[in-house]
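Every protein chain except one is present and positioned as in the full complex.
Letters are used for the chains, namely A and B, taken in the order the chains are written, and counting of residues starts over at 1 for each.
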Amino acid sequence: MDYDTIFFWVMIAIWVIMPTFIVYEEIMERRALREALQTEETS
Amino acid sequence: MLLSALWMAAVIYACELTILSIGFTLTYLTAKIPNFAHGTYAGIGIFTVWICDRIFNISPYYGFPFAFLFCGIFSAAMYVLIINVLSGLGAGLIVMTIATLAIQIFLQASLWAFSYWLRSITGKYTTGFLLKRTDFVLFDTPGIFFVALGCSIVSIVVLHWMLTRTRIGIAMRATSEDTELSAVLGIDVNRIQLFAWFLTGGLAGLAGAMVPMWFASSAATAGAMQTSIMAGSLLGGFTNMYGAIIGGFSIGLLEILLTFQLQMTIGTWVGEYRPIIPMLVLVLVLIIEPEGLQGFYRRFTATKTGERFLKAIGRGE
Partner (left out) sequence: MLDLIGGLAWAVEGNARLIVDIAMFFGLLVIVAMAINFQYGNAGIPNMGCAVQVIIGGFTVSAITTRLTFWAVAQAGVELLPYDNDFDWVYNNMVNVSVLSNGYLKDNATLCISLLLFSIAMCILLGAVIGWIIAIPAIRLRATYLMVTLITMADASQIIGRNVVGISGGTLGMFVPNVFAFYPGDRTVIMAALTLFIGLISFFIFKTMLNSPYGRLMRSIRENEVTVGSVGKDVVSIRRNILMFSSGITATAGCLLAFYYSFVVEANYQRAYWTYWPWLMLMMGGPGNNAGTFLGTTLVVALRRIIIVYKWVFDRMLFFPIAYFERLLLGILLLVVMIYRPNGIIPEKLLYIPGINYRQLIREEVPVDWRSAPKASKAGGGGILDRLRGKRGS
């Protein structure tokens, strides 16, 4: 089995997962923050 | 020779550090930030003197005023382009300190680039050069000894006179104490700060010009003195100019003499640890008394013996 290629693609996968996670979390947080601020304003 | 070579090296190094520490403290007084690029400003002075000797073939002492001028102009330019802009944008102290760090990185790289460019044009060495052979000899001693002592004493006296007797000096002191109040009183804060930065740059250039006359220098020598400058300034109290004199001089003497003594007693390997001596002083001062000798003096005069001491020298009530 060509372990090198396997791990190479594992590395690429992690390298892609990291920014995806980061961007996803940031967007969710900003959305939640905006909603919390809106409900605070209207309350 | 008047003194042994070791003591002369120590005194010359101490004089250079004194001038540099005074400049550093002056910057801290006017801009409230430690100027990490201060040591590297001296590098401009080093190369001015090199150019005087290797290209124009005149005595390096003629390069001293030009070193003062070029370094001062460069420092003033840095103020106008960067520091003033940042403080106008409302940047905090940390951001401005990082800016001086960035200036240091930039200037150091430029000095190295400049030294390589000079070497490629002129074909002469720009690393590890020493200009001792161009020195004059007085009383069987290299002239730099007297020039270094003379320069530091003259600059201290001139600074003291300027800060206490002239209008611009008093304006500088006022600006450093309370910028807004000085502006209200009609002092042009911008011009005063520009002049202060020019002055500190000039002093750094002067000190840098003295370095290759005794010590082998390259583009990195000046930047390597930064820790010693900060230690000297901190020892005297970051905001006290007269303390900086004592601090800078002591650190200079300490660095060379203590290293030599330890090398004699413990072994030659101690020489490698020479840069750690000012770092240790820095850390110890910060732990024991963060205001340095100035704080120590203040605490001392608050005690009974301190009051008696003040009365004895005629200052107490």
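What we mean here is this: a contact is a pair of C-beta atoms (placed from the backbone, for glycine too) under 8 Å apart; a residue touches a chain by one contact, two chains touch by 3 or more.
Please read these numbers as outputs of a predicted model, since none were measured by experiment.
Chemist: If I consider the whole complex, including the chain that's not displayed, which of B:A5, B:I55, B:A109 or B:L138 touches that chain?
Modeler: B:A109
Chemist: Touching the hidden chain in the complete assembly: which of B:I58, B:L93 or B:M264 does that?
Modeler: Checking each option in B:I58, B:L93 or B:M264, the one touching the absent chain turns out to be B:L93.
Chemist: Applying the definition given at the start, please give the residues of chain A touching the unseen chain.
Modeler: Touch with the absent chain occurs at residues 2-4, 7-8, 10-12, 14-15, 17-19, 21-23, 25-26, 28-36, 39-40, 43.
Chemist: Determine and list the chain B residues touching the chain excluded from the picture.
Modeler: Residue positions of chain B that touch the missing chain: 33-34, 36, 82, 85-86, 89, 91, 93-95, 97-99, 101-110, 112-114, 116-117, 120, 227, 230, 234, 269, 272-273, 275-276, 278-279, 282-283, 286-287, 290.
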